[in-house]
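Left out: one protein chain. Kept in place: all the others.
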Amino acid sequence: MSKPQYDRTHHAKKATGIGDPQCFKGEAGPPKFKEGDKVRVRNRSDVFYTRCQVYTRGAVGEITKVCYESPAPEDEAWDNTENPVWFYSVVFRQQELWPEYPFPGDTLETEFTEDWLEPA
Amino acid sequence: MTAANALKPPADAPYPDLIDHIRFRECLRTPHDLGGELDTPMQWEEKEEEQWELNTFATCETLAWRGVWNAEERRRRQNVDLGNSMYLRFPYYGRWLLAAARILIDKQYVTLTELINKIDEVKKRYE
Partner (left out) sequence: MAEKHKPAPMVDEVSDFEILEMAVRELAIEKGLFSAEDHRIWTEYVHSLSPAPAARLVAKAWLDPEFKKLAVTDGIKASLEVGVDWINDPPTGFGTPSDYCHLRVLEDTPKLKHVVVCTLCSCYPRPILGQSPEWYRTPNYRRRLVRWPREVLAEFGLVLPDDVEIRVADSNQKTRYMVLPVRPEGTEGWTEDQLAEIVTRDCMIGVAVPKPGVTTNIPKPVHPALRPVQHDH
């Protein structure tokens, strides 16, 4: 019988004194989107795990910030940290998200990894 | 025999051809994704923290500090893998505690038998 060997030191080695997500800086390549870009949230499968909220799917918003690089939560949730991606903050009009929302000025802001966004 | 008296097909383990895209999505929905669901006004309350809740929080963060898991693994296990029923019927820190117990077993640091025996041992101290 063989048991897997887990390296319990890999994150500490990478991030001590540096921080997280700072420790992934430079690993994702150039960001695909920039501030001000209009983007649509893709409706990818959320099988097993996602942090892309279902209430955002299909909505069009605007990128407010190119935030940081980090493994996507779908991968980090299995400790697969070899492929960091860019995370973006996107603002939506609430009337874009909810059919019955009565106040035209209100907004909502939340973050997405690059895979969840496409140009709108 | 009339159609009204005909026995209905089984509800459990439905045939796959009866599951459309919408039902498929519903079955696979991640329990934690609640934003925008309907709910009614409630009394907003503070809660005094139990000692075991603080201990649980410290255990979960210390397990991550020492590399047993990272916080995202914990969230996935604690907020999704536990399943829809447990998500709503079990206390918030109860899910943290179950996830901590489970990671020790899943990563084979502890066998389930060892956990069961330890639970017994701890219980005996209070008899």
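For the reader, a short list of remarks on this structure follows.
Labels A and B are assigned to the chains in the order they are written; within every chain, residues are numbered from 1.
One rule holds for everything that comes next: contacts are C-beta pairs under 8 Å (C-beta built on N, C-alpha and C of every residue); 3 or more make two chains touch, one makes a residue touch a chain.
In this text the structure is predicted, and so the values were computed from the model without any measurement.
The absent chain, not drawn in this view, touches the displayed chains A, B throughout the complex. Checked against the hidden chain, the listed residues B:A4, B:L18 or B:L88 yield one contact partner: B:L88.
Residue-level contact of chain A with the missing chain is found at 8, 11-12, 15-23, 51-53, 55, 67-68, 70, 73, 87, 89, 91, 94, 97-98, 101, 103, 105-111, 113. The chain not shown here touches chain B at positions 32-66, 68, 70-71, 74-75, 79, 88, 91-94, 97-98, 100-101, 104, 109-110, 114-115, 118-119, 121-123, 125-126.
Quick note on the criterion: only the chains that are shown with their structure count from here on.
Put simply, the C-alpha centre of chain A and that of chain B have 24 angstrom between them. Listing the residues of chain A that touch chain B in their complex gives 3-4, 6-12, 46-50, 53-55, 73, 76-79, 97-98. Within the complex formed with chain A, the chain B residues making contact are 28-30, 33, 35-36, 66-70, 72-73, 75-76, 80, 107-108.
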